[in-house]
Structures are given as C-alpha cells and as structure tokens.
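A single protein chain has been omitted from the complex, and every remaining protein chain is retained in its original position.
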Amino acid sequence: MSLKSPSVAPDRATAPATARPRPSLSSLGRIPHGGLIAVLILMIVFTALRADSFTTSQNLLNILRQISVTAVIAGGLTLLMTAGGMDFSMGSNAAVTTAVAAQLLSHGQSTTVTVIATLLLATLIGLVNGLVVTFTRVAPFVATLATAMLLDGVALLVLNGMSISIGDRMSALGNSKLLGIPWLLIVAVVVLVAVGLAMRFTTFGRDAFAMGGNEHVARLSGINVPARKLALYALAGGLSGLAGLMLLSRLGASAPNTGGLQLQLTAVAAVVIGGTLLAGGHGTIPGTVLGVILLGVVANALNLLQVNSYYQPVVTGAVLLVAAVVNEFNRRSGPGH
Amino acid sequence: MSLKSPSVAPDRATAPATARPRPSLSSLGRIPHGGLIAVLILMIVFTALRADSFTTSQNLLNILRQISVTAVIAGGLTLLMTAGGMDFSMGSNAAVTTAVAAQLLSHGQSTTVTVIATLLLATLIGLVNGLVVTFTRVAPFVATLATAMLLDGVALLVLNGMSISIGDRMSALGNSKLLGIPWLLIVAVVVLVAVGLAMRFTTFGRDAFAMGGNEHVARLSGINVPARKLALYALAGGLSGLAGLMLLSRLGASAPNTGGLQLQLTAVAAVVIGGTLLAGGHGTIPGTVLGVILLGVVANALNLLQVNSYYQPVVTGAVLLVAAVVNEFNRRSGPGH
Amino acid sequence: MTGRTETGTGHGADRSAPLVRVRGVTKGFGGVAALKDVDLDLYPGEIHALMGMNGAGKSTLVQVLSGVHQADGGSIGVDGHDRSGLTVRKARHLGIAFVPQRRELVMGLSVAENIMLGDLPRRGGFVSRPQMLSRAREALAGLGIEIDVRRTAGELTVAEQTMVEVAREVRRGGRVLILDEPTACLGAEAAGRIRTLVRRLRDEGVAVVYISHYIDEVLGLADRVTVLRDGRVVRSAPADGFDAGELVRAMAGRDVVSHRPERPAPADEIGLAIRGLTHGRSIRDFTAQVRKGEVVAVLGPAGDAQSYLFDLLSGRRRPLSGELHVDATPVPMGRVPASLGSGLRCVTGDRRALGLVPGLSVDENLMLADDRFHRRRLHRRGELARRSAARRKDYGVVTLGGDPPVGSLSGGNQQKVLLAKWLETAPTACFLEDPTNGVDVAAVADIHTLIDALAARGVAVLLASSSAEEAMRLADRILVVRAGRTVAEYDTTAITRDELVATALGGAPQ
Partner (left out) sequence: ADGGSGDGATSLGFVNGANTHFHTCLLKAVEQTAEVKGAKLYSANSKQDAGTELSNIEDMIARNVSALIVQTVNVDALEGDITKAKNAGIPIYLTSVATDDLSDILGAAVVDLKKVGAMDAGWIEKDAAGKQVQVGVVAGAPGAASDLLVGGFKAALPATAKVVANQPGMFNPAKAQDVAENMIQAHPDLDYAFVANEEMAFAVRKAFDAAGAEDVKIVSVNGTEEGIAAVQAGTLSATVANSAMTIGQTAVEKALALLADKNGDKISNVPLTLVTKDNVAQAPQYCPK
C-alpha cells in the first residue's frame, strides 16, 4: 500500500479519500479526475489566450498526432499496472521494433511482412518479460528495468549505431489522414477504446482488477493467474511494437536513442498522473488519456508560448506536480471504473 | 461460550509485498543475497582471467571511487524505500547541487560556504518532496518524478546551458587519498555504514521498517509518521546534495546533463537488485552495497574487456536480470518459508 | 464463571464524571450515514459493551473514539475537555488504546518489535534488543501467552496475532481500552484469558469498550451494554438490565431462533474423502470421510490442524503426503484448478487475505468465482447486479449505498459476501472454515440455515471450527483434533456439548 497514497483507514482499503472530509474542491469531487480536467482546461485557456496559433485545427491535430505514440504505450501500461504488473521496457521494446522494422524495410522486405514480423517480435519480447515475472519471483519493476537496458543495447546492435532511413515507406500511416484525421491518431484511439472497453466490460479486464487487488483471491476464484499474466505482458509487448511502428512511420527513419527510456517515462508519467496505482487494483483509461493529453498540451504550449528551453522541463514538472496534487485532493477511487 | 478457530495467515504461504519471505533471523545458516554474491564472484573471476589489469589494486580502487557517488544516493534511497517512500528526483537534486556549487565557486565563494549552502539547499529540496508526499496524497513516485523533471530544468537554468569549471577547488575530495584510500570512497563508506547502523539499531530505523510495512500500524503505535517522513525525505535530499558535491569534486566542472536521470536509474537499479522492496517494509544496506558494486564491476569489466559499445547495455541488462533471477531462486529454495 | 457478581465493582466508580463523553456524534461515508446522533458515556472501572448487527456502526464508533475517523458532527469530551477532531496520536496521548477489528501488525517485523513499536527501549541512542525482547516477553507473559517473541508477525496465526495486539495495547496502558471483537477468532483458552485480563484492567480503573457478537460472553462480562442499530443507539443500560432475549430483540428488532432442523439422512456414497493428510508438524495423518448430505465438523484448539485444512484442500499448498477424493474421483493436491474442478469449494476463514478483493464492488465479489466457472466473457454492471441481487437478499448483505467496494463493508457483511460467493456455485463438496466468524446473531442463524439447506441438497460439508456450539448445531459427526492428530470421533447425537468441550478442548467455557 505504500506505493499508493497512504489511506487513513486502510481497513477500508479502497476508500482513502472518504476517510477525511475535504470541504474545498468538493464540488469537483463528484467528477472523476476533476482535478486533472481542471488543470488541463486552465492550461488550454491560458495558452489559447496567449498564442492564437494554438487553437488552429492544424495545431490541435498536431498535438493529437504527437501524443498518439505515447498514448498507445500508456494504454497497454494502464491495463498491465491495474493487474499489478509493470513493464518498464515498453519504450525500449518500441525502439527495438523501430530498428528491426527499419532494417527489414531497407533490406527490401515488403511492408506487410515487416509489420507482421516486428509485431510478433515485440509480442514475444513482452512474453519473455511475462515469463520472467511469472515464473521467477523477481519484482516486475526490477525485471523489466533490466530488460529495458538490454533492449536499448539490442536496438543499437540492430542499427549498428547508424540511422537507417525507410524513405517514404509507411509514410501513409505516419503522415496522411483519413477524413482529415491523422491515421496515427485513429490507431491510438482504436487501441485506447479497445483497452478501455476490455477493462470495463470483459472478464479479461475484470480479472486484471481482481489480480491487481488480491492475487491470492484471484487464483482461488478460478482465474488462471499465470496465463493471464503472460497474456497481459505479451499484450504490453505487442502494443509497444505497434507504438514503435507508429514512431518509425512518423520519423521515416530509425536512429539510435529513438523511443527508449524517454518514451517510457513519458508514458509512465501519463499513466500515474491519470490515477492508476503502481500497486495495482485500480486504473482507468480515461485518466490515462487525460494524462497523455495534458503532457502533449504542455509540450505544445511551451513551444507556442516561446518558453525558453531551460524553463520547459521546469514548467512541465510543475504542471505535472500541480495536476497530481489537485487530482489527489478530490479523488474518489471506486471499485475501479 | 463460543470458541473460534483461526485461519492460516496467508503470509505464511506466498503473500506479496511485505509478506514475501525474506532472509531474516528465522533463516540463519542461509547466506542472504547468496545469488547476488554468486553472480558478482562469477563476474569478478571471469574478468580477472581475461584482463589482468582488473585485479590491480589501482583498478579496484578506481571501481570503488567510481561507484561511491551512486552508493551515497543508493544508501539514502534504501532507507527511504524501506519506509515505503520513493524519491525519483535524487539524481536531479544532485545535478542542481553540482550546478549551484559550481556557480558559487566560480563566483569566488569559499568552499566551506558553498558546501554548507548547497547541502542546505539539497536538504530543502528533499524536504519539499517530503511535504508534498506527506500532506497531499500524491504517490511518492508520481510526485518525485515530477520534481525530477523540474529540477533537471533548474540545473540547466543555473548553468545557463554552459559547463562551468571550478578549477582545482575541492579536487582534494575528488582525487586525493587518505592512507591510499580515495576520500570519495571514505565518504561513501561512512554514509553507508551510518545508514546501515541506523536501519538496524536505532528507533528511527526500526520505525522506518514499521512505516513501510504498515503505515496505519505505525500511526496507531504513536509514531509521528508525518515528521518521520519529512525527516526521511530531507535526509534523502541531503545525501543527494552530498552526492552532487562528490560528483563535482571529481569532475572539477559542472556540465548540463551531469547526474540527473541516469544517476537516478543506476541507483534505483542497485537498490532493487539489492532486494529492497518498492512496496516498502524491507530493505538492507548490504544488499544495496552488493548491487552498487555489481553495477560498478560490470561497467569496469566492459571497459577493460574492450566490449563493443553497442554490447555494453546488453551485457549490463543481462547481468542485472540474471542476478535478480538467481537471487530470487536462492531465496525461494530457502528452508521453511 | 461469575461475571455477574463481578459487575458490582464497576458501580464502585464515580458515576458523576464520565471519562469519555460522546454527544450527538454523526459519521457518514460518501454521503450515507454510518452513525446518527450517537451518545455514549465511558466511566473508569467499567466494562462497556457495544452490541449490534453487522453494519450497525460499532467499529465506526470506536474508530471515531480512537481518532482513526473524524466525526462529521457532534462532540467528544475527555475528562470534561472537548476533544472533537481527535487524531490517532492525540487519542493515544489521552490514554485511549485501541485493538481494531482487523488485525493490525507489521507482518515483516518480529513479534517483539510489534509489541514495543512506538517506544522501543533505547540504550545510548541505539535500540537495546535484549531489553526489547524481555519487555515483550513480559507483556505476553502477563496474558499467559506463549509465543516466541522473535518470530515474524506474518508467521502467526490470526489468533496469535490477536493476542499479540491485545498484549501490545495493554502494555501501553492507558485509561481507555477499546477492543473490537477481540474474541471473534480466538479459541476457548485464549478468549478466557482475554476476558480475565479485561476484568483485571477494569478493576484497576480502566474504562473498557468491548465489542462482541456473543450474547453470553457480553452478559457475563459487561457492566453496561449499549446497543446500536443502523447507526443509532437503541438502548443503553446496565448489563443486569438485559437478558439474552431482550438483547437480541434490541439488536435485531425481532426474535432470532436457531435450532437444529430435521435434515434428510445422508446418502450412502462418499462425497468427500481425505486420507492420510500430513504436512509437517501442522497436521499429521488426517483422515475424514464425508457422505453426501452429511456435515462433519473438525474441532480443535485455535491454530491446530483444522486451521491448515484450507491451504491444503484449496490447493494453495501441497501437503507432504495424503490424498483427496471428491465424489469418488481422486483429486491431485497442491493445484487450485484441480481442487476447483473437482467441485470442491473451500471457504477461507481469513476473508481479508484469501477471501475477497477489497477494491472490487460487492456484486463483483459475489459473482467472482461463479462467472469464472461459467466462462463468462462479458461483464455488464446492470446484468451483474440482477444476478447478484438474489444472493445479497438470501445472505442479508447490508451496504450503505448501491454497490460499494467490498472493502468498505462491515466485517460481518464481508463474511456474508464471502459465503454467498462460494456456496452458490453448485458445489459437490464444501469445506467451510469458521463460516460465522464475526457475524451477528441473526446472521449466524441465517448462515446455519443456509448450511443445513446445503447439506439437504446432498452436498458433503466439512466444517473446520473451534466452536463447540457450531459443531453441535450443524454437524452429524465431529472429529476432534489435537496437536495435528485426530484424537476422537463422536456422533453428535451421542454426546452433549459439555462432554464435547470437556473432552475435546480441555479449556472449559466460562
């Protein structure tokens, strides 16, 4: 419980916020993620007033396209963390995928083959994480931190330290639109909606909550916990792969240090800001989406507002902190929806 | 009058987190961290056979000097994580310290003033983390991830993006020795021993275990949990500052991106490999020390063995993974629970 | 025992000055009230029992008294000073000690450290381990408990944990001692010791708040009884003003009768057979055969063999040796799926750790197992609520508000959810551990009826208990275990409760 916010009455494990009345902001309290939404709206209004280019549909589409890669990873991570797992290697997995895909394409493989092959590879990598976590008792964070390093190296090896361009292969995915909506965004939305629905409306999703909430009970209730874990880690891997391909299609090339830890940390930040507990048992896709959007908007706003590049991390950090605090002040963790 | 029967506490079986079986008084005879030690010895033997320069006392001292900065941060983190806390901003805090110290020194402040001022600053930063974590319900990981970003920016601002040299001020600490032992190493050892003793033998330390194990109980037991948390985060901050000064004294200059996330992740990796639980309630300094040494030896070995730079992260990650797995198996095969 | 006569001493205390004075306290959770305008006076040298049905608000009230929760309205006075908005630490400084309903120990630390936590003995800034151990031993010895203080708290059985917690609070002393269902999961001897201790403290002038569901225990122990119903005080009077019947009526608002009904004679074929079950010191060569429609109770002192049956039968843990047959087909042991697949349903006595997912809603917990057995792919709230409604009703699950997280339910209601979760999954055979742990009188009766019905449906029921009544009330046959071995077997018709207690448990009731 220490990784969650400490609750005043732990015997009511999932009702921490109910333990102390919070008169201030109680109006927001009813709305889930009220705090996050408030901060987000503030950010948007402020930026819109200062930089007119912000509200142009072009810019808004940019923001959405820019966050879609993170969104896909964050989506998978939300489900995994809700089930009490953790994959710190998703960014690096994505990096490996970009590298391998770039190599395959530049060696004249067809896009279809490449996509299928790399997605399989990424899923396999996720599965390996799953095997380690499930069949040894190594803490997920530890295991995947190690695999993250390992995969970063693998990506370098695959690229042999060079950058590999794929010309305009896959650029359809990366740059063109459907009915004015970027393909990348469509993919991200599909993934998030799918994961969101799965978490809310399928037994698979509910099993994740049960496992994250109390793994013993899950097992005793007839849930095949090991199988579920493997599936979840494999899924996380697969989504990392997808994110990798999206990244590649955007950049048109794979270079060392693409994706990797940077991407991972952004995704993790988005997920936890969105209210998913590191300790498992609670998580929501809407929260994650808000987290991802917030980060995207901040980054964009900082550019449009011409904030000195040294101040940018300062502001980003500050906004994250404020968002987290405001959010906690009126969080009502229900039975995980 | 009814007589009721108890149920087997799941902690005796395989409950997660605090209930995870751990080397303790109940499992004497078995070497704690056996797996870690085994891997470490293997690494050492292997390297010694392949690179004769490895075993020279000079090289061993190098390794120890190189790890001492990480060691100080890892030491503070071990105590904090044992108490159920987390500070992901220690590396960035160190970066800020190096930057500020470099500025002060280059603006002709005396070393004494600089050291005191920066240590106070670092402690203050830690304290702020503590305040956020204690008085809002933001999860420590989230809060300190945000402050980490923030501080990285602050470091850039302080340096104004340039690297600032301090000539040979402080180089006594950074490069000279006492009876053949580098000062940096001495500082690190003192810190680790102090923290280790505190954790084992002082109320402060035992209270940390209690808070990490079950914060509610700690509170019920009349432990002043908020005060303790503030103290722990402040301490973590202070030690980050110390680490920062050590880093500065070694480099003789502060450049952008010194310390920061890289340093943080290395420290975290060392701590968790050493068997400290992210969930709190368990942690040992010996474990952390082993973790730090393992990472140091691997890095050194990779250089001496002239490993291709692309393979270096692969090897590091693999070694970490193996160490973690072997360590858990060794624990598992322990007698009883 | 002679609880009645002892109650006299309580009245020796000065009636004019209550130590703690609670006035018009209200407490709500998410808008719904758990306590409504509650008054309470605690006098030094008095044992004040709180009684009420599950969810009546007992725990909430004492949690407010001990600063775990802050009241929404009303006042709390301690020796005349207003202390509204107590925090845990303030309460402790005022000498209010609290043993919660839920076990609260640092599972990773040693028993000694748990007992001494908050004031570890120091010498020269360092914790003095010898002193810590000796003082902890004293504290336990004071209650006549033998537990190695160097053991890790996590290794203890729930009973042992309770004793440790009581010892901890007693050692810390204080003028008010609050015990929330301390005997709910204790064996006869342990429970007896607790009561003796409580009397001693009372006689030393401590004000004791004692929560329990056991009528006879309360009547035998308390000087004053306050009855809560739906968060209101319905009656508060000296204990001698009550008799069992009234007390039950006050709590339930109706009469509760629970007598052993006529069940159809058990069928001949064996529903559940256990042979030569052995696991370390815990349980040795245990053998039992339960016919379909038969209820067999395994009765033993707290923490004896019967407490290990759940882990072994559910497949959580592989026994060193022994075999299990359900409906005449052998079941591989040490594998949960195998155990479930055989149609055996094991209901733990440790609902918090092994029974429920606190974060999930009541309905989801109710249907958790069933939906998995039926391989349901989809999860719809409305439809789930419809399916679980019947179970809520049959098992009398009371919640504040629609479908809250099960973790927010009162102890007894959680227990009902747990039973409903398992008993409604069409079992061939059932293993029940402590089915009425922490459940109120009315619910106990209901649950007993449900178990009768279960047997009547032709299910083989194995019951692990250390409650002689429960065994006598439910079982056809009773196996008595001791030190991991089966020492006797009785036919319920062939023995009286007192004989059973005398021969089996040694520890005579009060």
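As written, the chains take the letters A, B and C, and residue 1 is the first residue of each chain.
Note that a residue touches a chain if its C-beta (ideal position, glycine included) is under 8 Å from a C-beta of that chain, and two chains touch if they have at least 3 such contacts.
Being a predicted model, the structure only gives us computed values, none of them experimental.
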{"item": "Touch criterion as defined above, residue of B:78, B:258, B:284 or B:316 at the omitted chain", "value": "B:258"}
{"item": "Touching residue (missing chain; options B:117, B:299 or B:322)", "value": "B:299"}
{"item": "Residue in contact with the excluded chain [from A:71, A:156 or A:185]", "value": "A:156"}
{"item": "Chain B residues touching the omitted chain (full complex)", "value": "51, 53, 56, 58-59, 62, 65-66, 69, 156, 160-163, 165, 171, 174-175, 247, 250-253, 255-259, 262-263, 299-300, 303-304, 306, 309-310, 312"}
{"item": "Hidden partner chain, residues of chain A it touches", "value": "53, 56, 58-59, 62, 65-66, 69, 156, 161-168, 171, 174-175, 247, 250-259, 262-263, 299-300, 303-304, 306, 309-310, 312"}
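Throughout what follows, only the chains that are shown with their structure count from here on.
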{"item": "CA centroid of chain A to CA centroid of chain C, Å", "value": "43"}
{"item": "Chain A: positions in contact with at least two other chains", "value": "8-9, 11, 216"}
{"item": "Junction residues of chain C, two or more chains touched", "value": "68, 100, 316, 348, 353-354"}
{"item": "Residues on chain B engaged by chain C in the complex (per definition of touch)", "value": "1-13, 15, 18-19, 22, 24-26, 201-203, 206-207, 209-210, 212-214, 216-224, 281-282, 337"}
{"item": "Interface residues, chain C side, partner chain A - complex", "value": "29-30, 63, 68-70, 72, 100-102, 314, 316, 336-337, 340, 346, 348, 353-361, 364, 368-369, 371-373, 376-380, 403-408, 421"}
{"item": "Complex contacts: residues of chain A adjacent to chain B", "value": "1-11, 16-17, 84, 132, 136-139, 141-143, 145-154, 156-157, 160-161, 215-216, 261, 265, 268-269, 272-273, 277-279, 309-318, 320-321, 324-325, 328-329, 331"}
